[in-house]
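Every protein chain of the complex appears in place save one, which is left out.
Labels run A, B and C following the written order; every chain starts at residue 1.
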Amino acid sequence: MSDSPTDILLQPLTIKGVTIRNRIMSTAHSSGFVQGGLPQEQYRRYQEEKAKGGVGMTMIAGTASVTPDSPNKEAGHVDTSNDEIIPYFQELAKVVRSHGATVMSQLGHMGRRAIWDKDYWLPIVSASTIREPTNHSFPKEAEDWDIRRIVRGFGEGALRCKKGGMQGVEVGGAYMHLIEQFLSPLSNVRTDAYGGTLEKRARFLIEVLEAMREQVGDDFIIGARLSGDEMRKGGLTQPEAIEICKTLVSRGLVDYLSIMGGEAQDHISHPLAMPGMSYPVAPFLYLASAVKQEVDVPIFHAQRITDVRTAAAAVADGHVDMVAMTRPHMADPHIVKKMVEGREEDIRPCVGANYCIDRFYIRGQARCIHNPAMGREQEIPYEFAKADESRKVVIIGAGPAGLEAARVTASRGHEVVLFERDAEAGGQVNLAAKAPRHEALANIVQWLALQVRKLGVDLRLGVEATEDLVLAESPDVVIVATGGTPATAQVRGAELAVSTWDILSGRVEGAQYVLVYDDNSEHQAPQCAEFLAQRGSKVEFVTHDRAMGQDIGLTEAALYRKHLYQLDVIFTPDQKLVEIYPEDDRLVAVLESPYTGEQEERLIDQIVIENGTLPLDDLYFKLKPRSRNLGEVDYHQLIAAEPQRVVNNEAGEFALFRVGDAVTSRNIHAAIYESVRFAKDI
Amino acid sequence: MEVAAFLFCVGLGLLVLGALFRISKWRQGRRDGEVAAPWVLARRYFVDVHDVVSRDVYVARMHVLAAGGFVASLMLLAVAVVFGDGSRPLLAMGGIAAFLMGCGGVLAGIRRYTSVRPSRVSAGAYDLLPIALIGLSAFLCLTFWASWFEVQVEWWGAPEVLVLAGGIFGIMFLLPGMVIGPMRHAFAGAAHLIFHPRQERFEDQLAATGLRWVDLTADRIGAGSANDFRWQQLLSFDACVQCGRCEDVCPAHAAGAPLNPKKLIFDLWASSIGPKTDKGYRGNRDAGGEQVRQQTTDALIATDSILREETIWACTTCRACVEACPMLIEHVDSIVDIRRFQTLHLGQVPGKGTEALTNLRETDTVSGKRLEHRDRWATDLNIPQIAEGQEVEVLLWLGEASFDVRGQRTLRALIRILRAANVNFATLGKLEADVGDLARRLGDEATFQDLAARNVDALSRFSFDTIVTADPHVLQALGKEYSFLEAEFPVRHHTQFVHSLVQTGRLTVEALEPKSVTYHDPCYLGRYNGEYDAPRELLRLVGVDLQEMPRSRQKSFCCGWGGGAAYTDIASEIRVPDLRMQEVHETGASLVAVACPNCALMFDGVAEKNADVIDVIELVDMALPTGMGQ
Amino acid sequence: MTKLTRICVLLAVGVNPANCRGRRSSVDAQALELALRFGEQNDGACVDALHVGSPSDERSLRDYLGMGLGSLSILAPEPGVEPAATAAAHLSEAEYDLVLAGSAARDGGASGVFPYQVAKQMALPVLPDVTHLEESDGVLMAKQARERGVRQKFEVRGRSLMTVSPLAPAARLPSFVLAREGTLRWVNSNDERRIDPSAEVLQSPKMRAALPMRKSLATFDPNASAEDRLKAVTALKGGAGKLHDAMEPELIATEILARLKALGVTPD
Partner (left out) sequence: MSDSVARRRYSLARLVSELQRQVDRKDLRAAIHLAQMPIQSRGFYTSQASRRLRKDPWARRRYTVAASGRPRLDVNAGLSKKVMQAGATSTPKPVHRVVDPERFVIAVLDLEAGRLTAADKTCLAAARQIAGLDPGTAVIALSDSDAVGLPEAGADRYEVIPGLRASDGRFAVEAALCSLSIQMTCRAFVFSDTALGRHTARSLAAELGVTPAIGAHDIGSNYCVTRCQSGESDAVHEGLMVLTAKEGFVPPVLSMSFEAAPFQSGVSLAPAESSLVDLGPEFSPADDVALEEAPFVLCGGGGVRDWQLFNDLAVALNATRAGSRVVCDAGHLPRDRQVGASGRSSSAKVYLALGLSGAVQHLQGIENCEEVLAVNTDAAAPIIKRADTSYIADADEVMSEMLRQLVAPE
């Protein structure tokens, strides 16, 4: 019998009369779930789920823009520039607070990080006219009236939050948003009262906080999120950051501080500001800790604190007062609940794949790489109700799709048999986890496998499912999650090439001079290139796209570049592989520019082709005629999250579904999401 | 007739002498406690003893014939001799009685001399009983027959002399033997029934399950040597028949721990009023107690004592032996008496017992935690704490389990249920000290009384309708063992209370999908407090299909935690919980429902479990209609 | 040398870390345990105990009696009297061969210095953190707890004071009856030296309500260049990076073992 080491996290924290029930929170972040600048049902449900799960506080919005020249409506951000927001805030606050959680909102202005040709097509504003490298805007230098209106905007925004039932507001002064653009010498070269010395650079922030305080009064929580060290040449340093914090606190402008590390001005600074699996755990805790030493307001901190024990240590050792586990809450909003129930191992872990952030940047909505329910709370429950009748479900393939299907159907109370050809569960994820810096991907399937075992699924490893084996189980439902097999490019001599699977699995050793040809635009090819280069191969990365990893989001794409450049990999975009032929004991790759039609060659030792996968679907087609739905899926029912009711064959013995790469080449999230969509209604 | 009369007189004479001798032995014991009037004997014999004996029909029959026939025939003989009444009906009855005794003898013979003999019965002198009965029966039959036909028996004739020998042996074995020989139980047993050390048990079985209070100012506390026992206890050792029923039901013995209740009683007898050696013992011994021991000192526990230290610490105080004893002997009381001496006089407690007691003395918790931290784990539930002048329906007693993740899960379920049923409840917060059950079972009466006083003081400051606890040991302590402070609190086990909630319609549960579940009766809920049905009712309500284990209800088999056994942790061949989980496995159930956090703890500790462990209340919680109890 | 016979254990009242309640100090109790065991193993060795200070918490003191002490001497110096000197005087009078005490009766940085003050007064050598005491043919042997589970062995020739480590054998459970019946004996000593009040003020630390403790993290030089700061955060500490390739396992094993010996982590 012993106190759990995580008990410390269950101590309430009171700020200005608001008592936060525990020390775990979720910070403000872009999700893309906000429609028309207003937090509506999708966003509400998303936040509510965390409250249900026991989170102490959730900071909503990730930039709630205070003026129209900061993105909102079209960018899935919150628009607090007018009173229309108030009732939506009220509804959201009511829902979240009804579960005992505290809710606050961040306010912000993205300045030059905004995009000019969206929303109202207003000119972008910043401290100075320096161009922003990621979003490519050329900002105007903020004039006196710009500063006036934005400061006013913050003030009015704060008041709207208060009226909206928010229990506090936070100034988004980090991630190179407008306020940091003023604070940081990297982006502020003004010579007037708002630029130059630290004091002058901080003036804008101080005016903003004063305006907010004036509007909301003294008994309302105001906090600020700031960088504790930009870690960029010529950027804000730790001593400067601490100086700012001390000023804010000594002037009584903030009731707490939320400290992060790094900034977000260009591509490579994003993965650092939102560190994923390539980084150590809690890398920037020391920055928050250093601030806590200097000031006596509560200190919050986020950034890769992925497990509750690390969180507990951070509080117990006196580094911070609140630990933000934002991405972990996307992976599993019930962290606190499971922690207090002593079910830590059941917490779906944040593996740090950064799919959430990257997906937001490339497709406008955040998704968790392995929690399909995040942002889809209306559609997918977190606890599955027992089915009316227990059915016999046979699933073929224990990759992410198969495992998730097994997890869901088993927790619905069905009897589940799960066949896996390999000796271990995990499918392609095990392969991906072999890639450098991506070991943690394995946790996705480790967790699923553990859950499946706990739910008593009959997991048959090393058993290749055949038609007879499946029918022998006389199933009511069969789910085919057999995944795929590498597809080779449609070029002459393709048989001379090897696949990324061959390399990552270690079946084929990397040669001296290797050409990696990417016809997928996803993670596989860059991972393989890094794997090879790290082991001493000279790699040329060729793709038909404009650039390497076209469909990889901001943070991961940047990291691949960083590491591949370090490993001296050569990038050759805009080239198509058209032919391979042998010469002596080496290979010749024929490349053709799709634009000029010119061809050139490479004399190398090895060609690795990434061209996605082709479905392993023999078993599916064997079973199809005996199934009730003949494999057909009604997409309307699927989208409406209704049970599949298709019946094409009265004599059919079972319903048959095909999920994941067994259908067509996609990714982990797709596989898991597709599984749960069918499984939840079986 | 005269011969018979003569023998009878001699036997009777010896009996009286022996009786006086025995009584003198008993008088070594402490005088303490009430005694009853002799006439209660009949009721206690024909009701209480019969209850137990009749569980074994064969033995019951045998005993009726043998004992009945014996008593009847000798009485008739006496009448015949004293009043010289040679009337034929009397002689006929005498003959019949004697014959029936013979039949009893034959039944006894079959049981003892054939393969049906159970290993638990002791051999030695006991095995002569059938011969004695048959011999005496033959002799008396002949005597009565002779006087019927008014013929003189030529006792020195060839066959007659055998019958005579049988008669002499029978009389001597059965009459004086009744006080000095193996038949002691007849005389001592009768006396034991009258002067039983726990008179209250005849009014109410369950009243006697609480341990007896001791005066901490006395210069000797507990039993360190024979004369520390009350004389009724010494007498009770004499009453043992060595039938071995206790041995059959003892979890410690089954697990191969150094404890066999039958041998324990023999050792207590031998080292107190007996021959100071266990040479004469002819039954199964306890693990490690194989060789004969000779005792020189009076100390019950010493290097050379017959009784060994590990024996008294191996007991789980599950009371199975007490329930099984046809002579109504109170094994547990005597064990605890010895433990009290070991702990309070010598400070010798094996294993983790020392640590547990130190924690209890210093922190009022078994695990040495801050009382303030008792509900730390439930910050998110914000459980209300009771305040003076505030009126609550239920005072929720969290207990030691609230320091253990496993126990916390149960308490969460319970709290959800209370909320779902809109029960107005609160806890004592940091005023709740350990109830002292463990301390008391480990013989630390001082700490127990200290804790009890503290808790009573706290409880009496607040007003509540009833205390509810998930821990049967709390139920026992608060409900029964605080009476020495004139403190009576209404306490209910969570299964009892939640069941009543359902009955009164305050709580509705939906049936779960069918699971096969077996239920383990906690000793302190079942045998100690007689609650067997509430948990089963709840299980029925949530619609699981209940697979009973062969040993359930009164016959339930301990989990091995009780009496601090989990802390003293005396080495045994197998662990008790492993045995019980085996029984669980045999039912084929996938879940074993428990109603005690300590049982849960023990079963969770079993290395290869093939069934999950869950508290009944957790199942009820699962069966709450969705949305309730949030 | 003379066969060791007389031990005195200095006993203070401790505090339970879980709740601030007074109790027998666990490590002092361990010191007493060590002494009692020694007494049991070597007949003729006698064990006394001394509590210096006011017997405010009698229950805790009686717990020591409960461990098997016949009686416990209490030396309660007048306020302002130098306790160490007083105690020393009392102890030297009785001519103990060995004085034992717990390494630190309570928590807090100030704790554990009293035995040293006494030792200084008595000019006894101090052996700290003892876990084991035994006498073999007239020679007293002691084991001392060092870092990383090491036990340092000492031979003791002559009188000394030892402090007992928390790693020593656990103390026995106090017997309720012995605690009840043992006697607390008030004694006094001929040395009534006063404390120099000025020094008193100078030395004794000021008390204040506990402020949260803060563990220092592996921080990085704030004045280093941005690149270095960044590297310090993201890249983990690197080693000398000597790489041996294509070596036979046999050779590797030999090299590793040699290295381990050189670093002194494997017993020869």
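FYI, a residue touches a chain if its C-beta (ideal position, glycine included) is under 8 Å from a C-beta of that chain, and two chains touch if they have at least 3 such contacts.
Not measured: the values here are computed from a predicted model.
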Neighbouring shown chains of the undisplayed chain, as defined at the top: A, C
Residue among A:Q11, A:Q40, A:Q534 or A:Q550 that touches the chain left out of view: A:Q534
Full-complex contact with the absent chain, from A:E156, A:E170 or A:D307: A:D307
Which residue of A:D83, A:E143, A:E199 or A:E439 touches the chain not shown here: A:E439
Absent-chain contact - pick from C:P17, C:G39, C:G70 or C:P83: C:P17
Contact footprint on chain C, counting only the chain that is left out: 15-20, 84, 103-104, 106-113, 116-117, 119-120, 125-129, 143-160, 165, 199, 202-211, 213-216, 218-225, 228, 235-247, 249-250, 252-257, 259-260, 263-267
Interface residues of chain A (partner: the chain not displayed): 277-282, 307, 309-310, 436, 439-440, 446, 506, 509, 512-513, 534-536, 538, 540, 566, 568, 570, 572, 583, 588, 590, 599-603
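Everything below uses one rule, namely that only the chains that are shown with their structure count from here on.
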Topology of the chain contact graph, where touching chains are joined (line, ring, star, complete, other): complete
Averaged-CA centre spacing for the pair chain C and chain B, given as whole angstrom: 48
Multi-chain contact sites of chain C, meaning residues that touch two or more partners: none
Numbers and ranges of chain B residues touching at least 2 other chains: 369
In the complex, chain A residues that touch chain B: 1-4, 7, 10-12, 21-22, 54, 100, 336-337, 340-342, 385-386, 390, 413
Touching residues on chain A, where the partner in the complex is chain C: 229-235, 237-239, 261, 272, 279-280, 283-286, 289-290, 292-293, 317-319
In the complex with chain C, residue positions of chain B that touch it: 216, 221, 343-349, 354-355, 357-358, 361-363, 365, 368-372, 444, 446
